[in-house]
Structures are given as C-alpha cells and as structure tokens.
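Left out: one protein chain. Kept in place: all the others.
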Amino acid sequence: MKKKTLCLADIAEMVGGELVGEGSAFISNLTSLDAAGPEDLTFLVKNSESDRLVQSQAGAALVPVSFSTITAIPVIKVKDPYLASALVHNYLLKKPFHAKGIHPRAFIGSDCQIAAEVTIGPLVAIGDRVVIGAGVTIEPGTVIGDDVCIGEETYLKANVTIAEGCTLGNRVVIHSGTVIGSDGYGYATDAMGFHVKRPQVGKVRIDDDVEIGSNVSIDRGAFGDTWIQSGVKIDNQVQIAHNVVVGPNSLIVAQVGIAGSTTLGRNVVLAGKVAVNGHIHLDDQVMVAAGAGIHSSLPKGSRVAGFPAIPVKSWAKSSTIFAKLPELYSELKHIRKTISDLQTKMQEKIETTSEK
Amino acid sequence: MKKKTLCLADIAEMVGGELVGEGSAFISNLTSLDAAGPEDLTFLVKNSESDRLVQSQAGAALVPVSFSTITAIPVIKVKDPYLASALVHNYLLKKPFHAKGIHPRAFIGSDCQIAAEVTIGPLVAIGDRVVIGAGVTIEPGTVIGDDVCIGEETYLKANVTIAEGCTLGNRVVIHSGTVIGSDGYGYATDAMGFHVKRPQVGKVRIDDDVEIGSNVSIDRGAFGDTWIQSGVKIDNQVQIAHNVVVGPNSLIVAQVGIAGSTTLGRNVVLAGKVAVNGHIHLDDQVMVAAGAGIHSSLPKGSRVAGFPAIPVKSWAKSSTIFAKLPELYSELKHIRKTISDLQTKMQEKIETTSEK
Partner (left out) sequence: MKKKTLCLADIAEMVGGELVGEGSAFISNLTSLDAAGPEDLTFLVKNSESDRLVQSQAGAALVPVSFSTITAIPVIKVKDPYLASALVHNYLLKKPFHAKGIHPRAFIGSDCQIAAEVTIGPLVAIGDRVVIGAGVTIEPGTVIGDDVCIGEETYLKANVTIAEGCTLGNRVVIHSGTVIGSDGYGYATDAMGFHVKRPQVGKVRIDDDVEIGSNVSIDRGAFGDTWIQSGVKIDNQVQIAHNVVVGPNSLIVAQVGIAGSTTLGRNVVLAGKVAVNGHIHLDDQVMVAAGAGIHSSLPKGSRVAGFPAIPVKSWAKSSTIFAKLPELYSELKHIRKTISDLQTKMQEKIETTSEK
C-alpha cells in the first residue's frame, strides 16, 4: 500500500506550527527520537530532552514553541508537540476503508440490517435483528448477540463479545477478549443463605468515539442501562458494574473496578487498579492515583490517593511517615520513659522542698 | 413471546406478604421505583425511601412489613421486599426452555453424549467424549475440551472456554470470556534460575447453581481438583488458583484473587479486589472488605479489612489516623521539644535549689 507523504511546510500548517529551516522535504513516517532515521519526522516533548534530539538521526522534528537549540535539521515549533505528533501520525497512517463484505464463513442470524460497506471476517457469529452501520470491521471469533446495534466505522477486534440488546455508537474501537453486556452481579439472599439472582434486564450503551482495551468487562444494567459516554478511553482488564455511567472523555486505566450505579462526570481520570465503591458520584475532572480506593463521592477536580482515598498531598506525607512508624513507636516509648523519670524527679523535688 | 401475568393477590400469596388495597390488578412487569409506570410492580427496600415511592408512577409496590405511609396504590407488605421482588421478577421473566438442537455450524467431536433437548449455537467447538445434559444452552464461540461433563440446564454464554476433563453441575451459568481449567501456576526453579513446569493434572469441579461472571479464570488442580461448591456466585475478572475450594453459597466480588490451595467455608463474602494468600482457610461467614489482603487463616464470622487485613473496626480507626500522621508527627516533635525544655528547667531548678 502506497504511503501518504506530506512536506514539512504542509505539516507545519496542519499543526499550526512555525517551521524553522527548509520546508520542502517530504515525510511519510513519524517515529520516536531513538528510532527515527533521516527520512522520518520525530517529536520532542520537553526542551529538557533536547540532547536526545541532537543525537537522533531524524530528518525533522516537532518541538515546543520555546525550543531554542540550534539544530542541523528543520524543526516545527508547536504548542503541544505530543498532540501534534499524534495528529500527523494519524494522518500519515490513515487508509481509506476498503469493505471486504461478509465472509462466507461468518454466521449471520435472521432479520439483520447490515450496511453493504462492512468487513465481517470468518468465524464471526451475529445474532438476529442486528443492525450494523457502514464502515464497520468485525474480526474473527467475535460474537454479537441478538438485537445489538452498531454505529458507523466501529471496529471490533477478534474474540470480542457483545451481548444481546447492547448499542455501540460510531467510531467505537473494542479490543480482543472484551465482554460488553454480561449480567450484573445482583442477588437477593434468603434466610437460608441461598442467593436468588436478580434479573438483569438493562443493557449497555456505548457512545461515539469510545475505545475499550482487551479483556474488559462491562455489565448490563439491572433495570436501566450501563452507559459509557462519548470519547471515553478504557484500558485493559477494567471492570464496570451494572448501571455505572462514565461521563464524556473520562480515562480509565488498566485493572480499575467500578461498583454498581456509580456515576463519573466529564474528564475524570482513574489511574491503574483504582477501586470505586458503588452508588457514588465522582464529579468532573476528578483524578484518582493508582491503587486508590474511593469509598464516597468526590467534588469536581478532587485529586486523591490511598486506600481509603484522601487528598493526594496528604497521602504522600502520611505514606512517608508510615515508613517511619517503627521509629515513631520507639520515640514514643522513649518519651513515656522520659516523662516518667521527670515525674519521679519532680515528685522527689517536691518532697525534698517540702521537707526543707 | 407472550408475557406472564399475575394478579396482586396472587403475588402477595407467592411472597407470603400482606396485601393492602385492591388485589385484582394484573401485573406483567417489575421494575425500579424510577422506571415504573402504572402497569408495573415496583419495590421499596427501606421505609426511609418512601418519598421515592410516593413520587413513583408504579401501579403497585412490594414494601417492608413496617411500611406505614398511606399510598394511592396497592402495596404488598413483606419481610424482605428486595428478595420478594427478585422472586416475582424471576417468575414473570421465566420462559420454558425451547431446545433448538445442535447448530449445523457447531463442531462436535467423537463419542459425545449430548441430550436431545439442548441449544448449541453456531461456531461452538466441542471435543471428544463430552457429556451434555438436557436443557443446556451453549452460545457461539464457546469451546469445550475433551472429556468435559456438563449437567442439566447449564448455560454457557459466548466465548467461554471449558478445558479438558472439567465438570459442571446443573443450572450453572458462565458468562463470556471466562476460562475454566487453565493450568495452575506451578514451577520448580533449578539452580540456574530456570523454571521447570509442574504438570497440572487435576481438574475443575463446579457444583450446582454456581454463577460465574465474565473474564474469570479458574485453574485446574495440580494433583487434586479445584472445587467451586453449590450456590457460589463469582463476579467478573476473578482469579482462582489451583486446588482452591470455595464453600457453598460464598460470594466473590469482581477482581478478587485467591492463591493456590486455599479453602473457603460456607457463605464467605470477599468484596472487590480482595487478595487471599495460598494454603490458608477462611471459615464460614467470613466477610472481607474491598481491597483487603488476607495473609493467614480466619475463624468463622471474622470481619476484616486492610492490607494486611485486620478487624474491620480497627482498620477504620487506623485509617482515620493514617490521614493525620503528619499532624501526629509534628505533635511528636513538639512534645520532644517541650520535654527537653522541661528537663532543662528541672535541671536548673535542681541546681538552683542545691545552691541555696
């Protein structure tokens, strides 16, 4: 497949940057500082790493606006080189969608509405009354339940499971092993200690531009829906329980678990392995450090860490002191002794003085 | 499919409740307070939420025995409305099993004994000598190894894996992406630091009425079996190592990990993300709070939290003080200074007095 190319002047224009040096060279690849060769564009995120750029074999670089090192290669100064490089890289890699149609060894149920322009691989199983939009790709081993609705340009990797009735928006990407719409974990326990399953009759709704990593589990709602709103990015092995709502553009890093009916606002960030209690609300822009456990709701913009979570600065201080607890303990024993001695001396003194 | 209906008087009888109001209305759906309409039955778990019932559009409600609010709608007073609503909901939703048989695009090995009354979907792969009871459903993408035995009315969702030799009881439900019978993690390390795999020749035995969520891993035993006893409910992304035994009706919430050869008694509850060490025993009714780490055996009815786990009340108190450690630390420094001052004063005093 022929690669796309762009000249540096055009790249500068695309990212709203300032070209320093010759702009006529054509670029067809972007890569890291270490890997870049003379044909490649690279990017420098921080001026403090400019040595790495000087040593790089790159043909050109996206650099911060404040970059002032003199280089032998042309550079494009731009506000956010990390973002700019992602935009350029996506542009260079983007290929037009070529629909391969439905593979004869895919299995399609009855009464489905599948756009003509799709790629559905071999050994895909699709249930009844499924709706699939144009530009969709479904890789082998993926199973789609009855009554699922999939928007345009959505990409389901191999061995994904979408259970019955769930809806996916446009440009959703779901990686392998992920399960959308398993039953929520809901039981009522009788007097004998036997657990009666509560029917889970809701579904999962996933909005546009959501990406979900591998081996993720998102449970269907008990009554209403579990809802992943637009632009949310979920990493691998995340567990999202029934009736959770994740607000737009939130980031959920690997191995996070969110218990039932909890809601997240916009641009919330949960770092790896965070545990979130059920029936609480994390407001917009809340940021939670890795491994934290959130037991109650958090106001907008909170920054927390620890299990149970406390403000991130307090946690850092308390953690430092935690490591010194044995010292503190000895100190306390020493203080007890000193005070006891003082008391004795004082008593003696009082008696001595009284005797005088 | 025609929905089942029940009149309120019959529902009251079914759940052993007391009907207050007119009992002739027929109900075909049960849903939450917020979602219920005039045709729906709903349920109120706690009297403290009775405002929500007053505002609900529901046609009738299951309420606690002590419920005393006057409502325009008929209510059924019952000991445990949460349990009662589950029983009624299950009754209304239950459909007779319609066996669809073995799909021509499923693959079945040799010498299998498969009951006539089953539904085995397309793109299912079943090994040799597999036994499958009546009323079983197996969804697409699921793979069953050789010599597996599956009881009656068991339901395997899409993309499940049951490895060779494992046995599943009756009415077991396993959600997508779950793996039963992967090898246990057992190696012997030689003098060079190279790890020699220990053969894992046991299997996994799952008893009746067990439900297992999505993307769960249950390893086969090293020599004997890993055993999930009857009525156990396992949430998503749980890891159960070789030779673990989980006692009847235990609840294991999402992302728990249990190390090898550990045994759990009856009605043990492990909340989300709990870690349990290997070769220990958690006795009946032990309850472990989310995120806790259990290093040693626990007697019946223990309630623990924290990593390492301690009694849950102690943990709550210690956690509160953890957040105040920086204050404590300052306080201690202050005390040290005060004592030192006191000592100095005392010394001066003694000297002064002596000089007199």
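Each chain carries a letter (A and B) given by its place in the written order, and its residues are counted from 1.
Convention: contacts are C-beta pairs under 8 Å (C-beta built on N, C-alpha and C of every residue); 3 or more make two chains touch, one makes a residue touch a chain.
Please read all numbers here as calculations on a predicted model, not as lab measurements.
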item	value
Hidden-chain contact residue, picked from the options B:Val65, B:Leu93 or B:Val201	B:Val201
Per the touch definition above, residue among B:Ala163, B:Ile234 or B:Ala290 touching the missing chain	B:Ala163
Identified contact with the non-displayed chain, of A:Pro64, A:Gly221, A:Gly291 or A:Pro308	A:Gly291
Sites on chain A contacted by the missing partner chain, in the whole complex	31-32, 34-35, 80, 82-83, 85-87, 89-90, 93, 105, 121-123, 139-141, 157-159, 173, 175-177, 211, 213-215, 231, 233, 235-237, 249, 251, 253-255, 266-267, 272-273, 290-291, 307, 319, 322-326, 328-329, 332, 335-336, 339, 342-343, 346, 349-350, 353
Chain B residues that touch the omitted chain in the full complex	107, 123, 125, 141-143, 145, 159, 161, 163, 177-179, 182-183, 185, 187-190, 193-199, 201, 215-217, 219, 222-224, 237, 239, 241, 255, 257, 259, 273, 275, 277, 293, 306-308, 310, 314, 317-318, 321-322, 324, 328, 331-332, 335, 338-339, 342, 345-346, 349, 352-353
